[in-house]
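Yeah, one chain of the complex is gone here, protein chain that is, but the others are all in their spots.
The block that comes next holds subunit A.
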Amino acid sequence: MVQQLSLFGITTQSQHSLLIASLSSLVGQTRSQKYENLTVLAKPTTIIKFEPNSTKQQYEQYKIQLKSKIDENFSDIESLREWGLQVYDIPNQTVQNSSSTKKKLNVNSQNFLESYIILNKGDKLDDILKELGYERETSYRIKGERFYYGNITIELFQILIYVENEWILLDNSIMVKTFINIAKITDLENINKSTQELVNLKMELTGLVDLSVPDKNNLDSRIGLNFRK
């Protein structure tokens, strides 16, 4: 299980070149690393109702994110053979009750599991998903660029959705995600250090883009409670 510490922000397109220029000089990277991927969101085929306060043995169901690298000429989902599979847990409590003091976390902290699927010739993504008990729900493209600042990855991206035979922007905004992945969730020293690093970056970018901890309910990909269909 990997723990991801992150902060999110949003900016407008008019701020894009300014932000890129500032980030380039901040991190000392003359050009950003461009990336583009397709994300497929999959949900379980059978949804079991989650009952809070029930004494019966229950388990939580999560949505799965599958990501694959694509390029400009992407057209067919069947042509993608390599997929990264991620399951995100609901973000950790932002208010921690440690002994007597209540401590508010300054960054978003979320655990996730990651694996890879390589499709052989003739395999179909839908079939693999079916074997896992999942089905495709929706998919979107992410176009973005990355900067690296110390241990932090800074991602600027836009989301494109497929509407009426055309990829269009979900929104005119540009999302900013800054994060550090920590391999072990028990590595407290690293977690504290990384938290501080992210907070420092937030201070550094004050006035340019406002980085903050998002409402954790929006990062919750659990099925049971939220989606009863």
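Operating definition for what follows: a contact is a pair of C-beta atoms (placed from the backbone, for glycine too) under 8 Å apart; a residue touches a chain by one contact, two chains touch by 3 or more; residues count from 1.
The rule is simple: contacts and distances are computed from a predicted model.
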Quiz prompt | Protein name (UniProt record) of the chain left out of view, among "Mediator complex subunit 8", "Coupling of ubiquitin conjugation to ER degradation protein 1", "Essential protein Yae1 N-terminal domain-containing protein" or "2-methoxy-6-polyprenyl-1,4-benzoquinol methylase, mitochondrial" | solution = "Mediator complex subunit 8"
Quiz item: Taking the entire complex into account, which one of A:57, A:165 or A:218 touches the absent chain?
Solution: A:218
Quiz item: Of the residues in subunit A, which ones touch the absent chain?
Solution: 8-10, 12-14, 16, 31, 34, 36, 39, 41, 43, 63, 65, 72, 88, 137-138, 140, 143-145, 158-160, 169-175, 212, 214-215, 218-221, 226-227
